[in-house]
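Note that this complex is displayed minus one protein chain, with the remaining chains in position.
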Amino acid sequence: MRILEVKNLKKHFFPGGGEVLKAVDGVSFHIDKGETLGLVGESGCGKTTTGRTILNLHEITEGRVIFDGIDVGASRRGVRRELKKRMQIIFQDPYASLNPRMTVGDIIAEGIDIHRMYRGIKRQERVRELLDLVGLNREHAGRFPHEFSGGQRQRIGIARALAIEPEFIVCDEPISALDVSIQAQIVNLLIKLQKELGLTYLFIAHDLSMVRHISDRVGVMYLGRLVEVAESEELYEKPNHPYTQVLLGSIPVPDPKTAREHENIEITGEIPSSLCPPSGCPFRTRCRYAMEICSVQNPPLKEVTKGHYSACHLNDKK
Amino acid sequence: MEKILEVRDLGISFHTYAGEVEAVRGVSFYLKRGELLAVVGESGCGKTVTSKSIMKLLPDSTVEIKKGSEVRFEGRDIIKLGERELEKVRGKEISMIFQDPMTSLNPTMKIGDQIGESLMIHKKLSRREARKKTLEMLAMVNIPDPEERIDSYPHEFSGGMRQRVMIAIALSCEPKILIADEPTTALDVTIQAQIMKLIKNLQKKMGTSVILVTHDLGVVAGSADRVQVMYAGKVVERGTTDEIYYNPKHPYTWALLKSVPGAGSQKKSELYSLKGTPPDLMNPPKGCPFAARCDYCMSVCIEREPEETVSSGTHGVRCWLQHPMSPEVKNPITGGVR
Partner (left out) sequence: MKSNETDKTVQLTPDMFVIEGCSTIGAEEINRPEITYWEDAWRRLKKNRVAFGALLLLIFLLVMTATGEYMGGYSHEVTDSAIRNMWPDKTHWFGTDELGRDLFSRVWRGGRVSMLMGLLGATISTFIGCIYGGVAGYYGGRTDNIMMRIIEILTTIPYLMVVILISLYFGKGIFPLILAMTATGWCGMARLVRGQILQVKEQEYVTAAIALGAGPWRIITRHLLTNTLSIIIVSITFDIPRFIFAEAFLSYIGLGVQAPDTSWGALASASQQNLMFYPYQLFFPALMIALTMLSFTLLGDGLRDALDPKLRQ
């Protein structure tokens, strides 16, 4: 059952002087209930903006976001407010995403307070429950964020998102700022919560190995466009789009023998600016297979094999 | 191959309002000419403090370098040097590049001038000569159109380019040692690959010895000759890259290697994760610092710190499991025993 549908989503920024920053430029995908869709890409690809636009933290420039049949962009304020209880977000930076002047208990209960879900003793109980759920000590509700480590703060952020009982959570690079051993803790927690509470995730990250582990399907973005979507094993074993191939080839493998023998696919050049993306296919300036048609026409996302979509003119030949 | 750098018993503490934080507790290691040593560990393990102390870049007011610490560069103890002599060493003999190229470059100076500054001070080159050498350096770090970019400002470059500029500055005076403190952590993975390749190439070309501080085990596997793993201010294991990856002996190293999901692991299965957090260095435990989180903890581990057991000349471990009185344990990485 599709809980989220994104149709040709565009988010453009206007920094002034007539310039347009096309952060998200026509992205379409869907997520089924209980599923995790991973979204990967490098800086400037628009994955974070996509996640935030879905939650209406940025206004949609064009396109539609449909959550459980409700068109988010076209809804009235009241409906959107109710939707906030069902769609939540976890942030990347555990140091910046918690108000340093609020106690942990108040931070976690903020959603509860805003939507007036519990008061008094019940509120306290709920906060304690949430602390337990994320593996923190119940007694710490009165402490302040700076007294906790990065991993613990991230858990506080997760508890805050869970407080209002959402069905869908955008995980915006939740582990990028954490140490490797703590990353595993958080990923395990997210998986456990998904199983227990039936959550659906949009997992945005640039750590490809973690994404592979937690996601059912993965989408790859480049310069505001979705260039490939497939089931995660399929994507990692048989990447179709040249950019995906380069991306996967760049992952440093923690194995000296493989690292020595395997010559990583070298990619030249820098990521172009989103202010003036290349015409046609955005990746053509760095693609070793670039053809004439690539500078003229932006290849659409087409199904290559069942469930595996890729946006590349190379597939047209087949 | 001779040792160009020898660190012995390095102890560094920070004096804070709440007490003394022992960031580095008796660290010893060496660096041979032309090799790349990776220092691996998580936040708070002391690796950055250690690397900064090699050039005495730590703030004087709160930092105490313990008596008995020695940092010998080509025989001379750097810790004993005065500020003037240190200035001759920094940039010329030992250079450093940092994690965030945005804040390590002066935003109001053209990058050509920043590279040239070092050359004019240390190599006493004239402005014209420095400019020529700067262009060479820019080409060496693969910055396109060096003639034009030499007069650009840092904000006109992307992250990867800025990091290359930093490398150019660091290597311009052909130092004997380059200390790279998490040089690729803030970069995208494709740019990371480019930068690591660049560092390795330049290292071979110029014969520079490199100390690479990082937490990324993938990056280490691809570039390091030797690795040392730090935890809570101590070196818990050291060895050649092959030794550490294929025959690790310390439970913390095992945990690190197991935390990265491998290609074969089952989707959404529970990843191995360490419980708890590193110890508070204001009150470091008297025994092994890893005891509280170690699956193989024994009562001796809590009582006393393990000594280093050295095998094969290069492979050292600080762990009580190495002691003959401890039981045989299955090595989770190799599958073998101990």
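Letters A and B mark the chains in the order given here, with residues in each chain numbered from 1 onward.
We adopt the following convention: a residue touches a chain if its C-beta (ideal position, glycine included) is under 8 Å from a C-beta of that chain, and two chains touch if they have at least 3 such contacts.
Small disclaimer: the values here were computed from a predicted structure and weren't measured.
In the complete complex, the hidden chain is touched by one of B:126, B:201, B:299 or B:312, namely B:299. When the missing chain is restored to the complex, the residue among B:106, B:283, B:314 or B:334 that touches it is B:283.
Across the entire complex, the residue among A:65, A:89, A:159 or A:204 in touch with the chain not shown is A:89. Shown as candidates are A:147, A:165, A:303 or A:316; the residue that touches the absent chain is A:147. Think of the hidden chain as still there; on subunit A it touches residues 52, 55, 57, 81, 84-85, 88-89, 91, 93, 96-102, 110-111, 114-115, 135-137, 140, 142-144, 146-148, 152, 157, 160, 164.
Considering the complete assembly, subunit B touches the hidden chain via residues 16-18, 22, 62, 275-277, 280, 282-287, 291-300, 303-305, 320, 323, 325-327, 329.
One rule holds for everything that comes next: only the chains that are shown with their structure count from here on.
Spacing of subunit A relative to subunit B, judged by their CA centroids, is 31 angstrom. Interface residues of subunit A facing subunit B in the complex, by the touch rule stated above, are 42-43, 149-152, 179-185, 187-188, 191-192, 206, 208-210, 212-214, 216, 232-233, 236, 246-247, 250-256, 258-260, 264, 266-267, 270-271. Contact residues of subunit B toward subunit A in the complex are 42-43, 158-161, 188-194, 196-197, 215-223, 241-242, 245-246, 255-257, 259-261, 263, 265, 267-268, 270-275, 277.
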